[in-house]
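The other protein chains are all here in position, but one chain of the complex has been omitted.
Let's look at subunit A:
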Amino acid sequence: MPITKRGKRSRPGSAADTPNAQTSETLGIHNLLEVAKPFKSASYKSQRRWKNLKQVVAQEEQRAEWPVEFPTYWSVDAPPSLMPQKKYCDLTGLPAKYTDPKTNFRYCSAEVYQILKTLPPGAEQQYLALRNANVVLK
């Protein structure tokens, strides 16, 4: 299978394509289970379980006395904002002047408030979830 410049393999039916009974082969798709991989070492065994990022970072933090100045994955995280946050309408995204005291839904006009009143109970939580302000029951 010829490989073109940007890695897009040639279309099926082109001259370089060798006719093959296997559909996946004729489409230029590689089933890696059926491809010979001579470059791999036979003795290599990967570990079976992989930790997710949270576990990896937690483990790493415990691992050593990291110097204060040394940059680590957790130390380069940008800090929370110190600026006052502007408020935007949860429905339209326009600048919001008002907040519904019951649900904390922010809205920009009486018109949007009307809509809010017609929403089925709990539906406003989906809007609030956009900015992680929804009520999560545990």
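We take it that contacts are C-beta pairs under 8 Å (C-beta built on N, C-alpha and C of every residue); 3 or more make two chains touch, one makes a residue touch a chain; residues count from 1.
Please note the rule applied: contacts and distances are computed from a predicted model.
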Pick, from "RNA helicase", "Trafficking protein particle complex subunit", "Actin-like ATPase domain-containing protein" or "Tubulin-folding cofactor C", the protein name that UniProt gives for the chain of this complex that is not shown. "Actin-like ATPase domain-containing protein"
Even though one chain is not shown, subunit A touches it at residues 1-3, 5-7, 16, 18, 22-24, 27, 29-35, 37-41, 43-44, 46, 50-53, 56-57, 59-60, 63-64, 66-67, 69-73, 75-83, 85-86, 88, 91-95, 108-109, 111-112, 115, 126-127, 129-133
